[in-house]
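A protein chain is absent from this complex, but the other protein chains hold their places.
Right after this comes subunit A.
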């Protein structure tokens, strides 16, 4: 969210010719097979990539096969699901309310927090839910960069995969049903919240 919001804001208002290039980059994870994305992230996070540069700051040799690496990968992978709804929400507000606020002496930051954010709430809810749900459910990227180390980078979706592979149906059932109920509840809650605020998120 914190990374996605500024990107969405810029995409909604910028007149730069790089806008569509950036929008395409953000949208790439939608089309690419997760394994391709995972492969590049793995390279980037590894000791010869960014991981090698920034890793030592955190006392690590590399980000690959670590929890931090997983988080970074997930953020990238879920970016389009967060950025798109927020960008749409900002565009739907239009320039007028912000112009009005400017003539009422609100500074740009003031306008963002008192007008743009409250009016874009449905977009934020949608972005948050889709981003979260997508992260919980992801598989390919994690498999590539996480390495499935128990207690460190083992995630639910891969755990289920392992249980099925080893024919432990009972555990697979419990986890799968749990995820099903969880996903249902999250989306239902957000829909109810959105209806309460007078608009629908989906």
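The rule is simple: a contact is a pair of C-beta atoms (placed from the backbone, for glycine too) under 8 Å apart; a residue touches a chain by one contact, two chains touch by 3 or more; residues count from 1.
Operating definition for what follows: contacts and distances are computed from a predicted model.
Look at the options "Ubiquinol oxidase subunit 2", "Iron ABC transporter", "Bacterial membrane flanked domain protein" or "Molybdate transport system ATP-binding protein" and return the one that UniProt uses as the protein name of the missing chain.
Of the names offered in "Ubiquinol oxidase subunit 2", "Iron ABC transporter", "Bacterial membrane flanked domain protein" or "Molybdate transport system ATP-binding protein", the absent chain's UniProt record gives "Molybdate transport system ATP-binding protein".
Tell me which residue among A:33, A:118 or A:178 touches the hidden chain in the full complex.
From the options A:33, A:118 or A:178, the contact with the absent chain belongs to A:118.
Quickly run down the residues of subunit A that touch the omitted chain.
Looking at subunit A, the ones touching the missing chain are residues 96-97, 99-108, 110-111, 114-115, 118-119.
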